[in-house]
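What follows is a single structure, written as structure tokens, with notes after it.
So, chain A:
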Amino acid sequence: MTDGDVFLLLGVGLAVLGTVRLVLTGDHLRRVVALNVAGSGVLMVLVAVAYRSNPEEPDSVLHALVLTGIVITVSVTGLALAMVRRVERDEQDRQASHE
Partner candidate 1 sequence: MTPGEVPVQNDLVPLVMLLASLTPAVLIFFLREEQVRLRTVLNLGGALAKVGLVIWLVPPVVGGTRLEWRSTLVPGIDLVLRAEPLSLFFAGLSAVLWLVTTVFAIGYFEQAPHRSRFFGFFSLCVTASTGIALSGNWVTFLIFYELLTLATYPLVAHRQTPEALAGARTYLAYTLTGGVVLLLGVAWLTSLVGPVEFTDGGVEEVARLAQEQPVVATLVFGTILTGLAVKAALVPLHGWLPKAMVAPAPVSALLHAVAVVKAGVFGIVRLVHHTYGPEVAQALGVLLPLMLLACVTIVYGSVRALRQDSIKGRLAYSTVSQVAYVTLGVSMVSVLATTGGVVHIVHQGLMKITLFFCAGLFAEVLSLHKVSELPGVGRRMPLTSAAFTVAALGMIGLPPMAGFVSKWQLGLGSIEAGQSWVVVVLVLSSLLNAAYFLPVVYALWLRTPEEGVQWHVEQRRERPAVEAPKALLLPAVVTAVLALAAGLLAAAPYAPLDMARFIAELSYG
Partner candidate 2 sequence: MSDLLAALVLVPLGAAVVTALLPARAAGRVGLVVALALGAGSVLLALEVGSSGVLEAALGDWSIPLGIGLRADGLSALMVLLTGVVGAFVSVYASGSAAARGGALFWPVWLVLWAGLNAVYLAADLFNTYVALELVGLGAVGLVALGGPAALAAALRYLFVAVLGSLAYLLGVGLVYAETATLDIATAGQRLEGGVVMVTALSLMTVGMALKTALFPLHAWLPPAHSGAPAAVSPLLSALVVKASFYVVVRLWFGLPGADGAMAVATLVGVLGAVGVVWAAVVALRQTHLKRMVAYSTVAQVGYLFLLLPLAVPGLAAPAGAAEADAARLAWSGVAALVVAHGLAKSAMFMSAGTLARAHGSDRLDDLHGAVTRMPAVAMTFALSGVCLAGLPPTLAFVGKWQLVQAALAAGQWWWVPVLLVGGLLTFAYTAAGLRAMFDEPQRADELVELRPVARRMVVAPLVLAVLAVALGLRSVELLALVEVGSVLGSLP
């Protein structure tokens, strides 16, 4: 197992870990965190693949893809957080109005 393989596995692990947490938790905010971890795992798989293909000069295409992935992830995170906060606020307001 090469060092690339290690990171490849690590990426897979992170992706699975994040996904499992994402779908099983009941907390919106932690879902966002889990989503980011899972996303990072997937991106790590890409980077590891780039690294494995040629450790000296990793594939720059994959790096570009990962960059794109990061931007997309942050977009999603921003949107998700805005919505989470709004949902939780609405819940809170609803509870407040109930009491």
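Quick note on the criterion: contacts are C-beta pairs under 8 Å (C-beta built on N, C-alpha and C of every residue); 3 or more make two chains touch, one makes a residue touch a chain; residues count from 1.
Keep in mind how these were chosen: all candidates are chains of the complex that A comes from, given by their letters.
Everything quoted here is computed from the prediction, not taken from an experiment.
Colleague: Any idea which of 1 or 2 touches chain A in this complex?
Modeller: It is 2 that touches chain A.
Colleague: Hey, which residues of chain A end up touching candidate 2 in the complex?
Modeller: Touch list, chain A to candidate 2: 12, 15, 19, 22-23, 28, 31, 35, 38-39, 42, 45-46, 49, 52-53, 59, 61-62, 65, 68-69, 72, 75-76, 79-80, 83-84, 86-87, 90.
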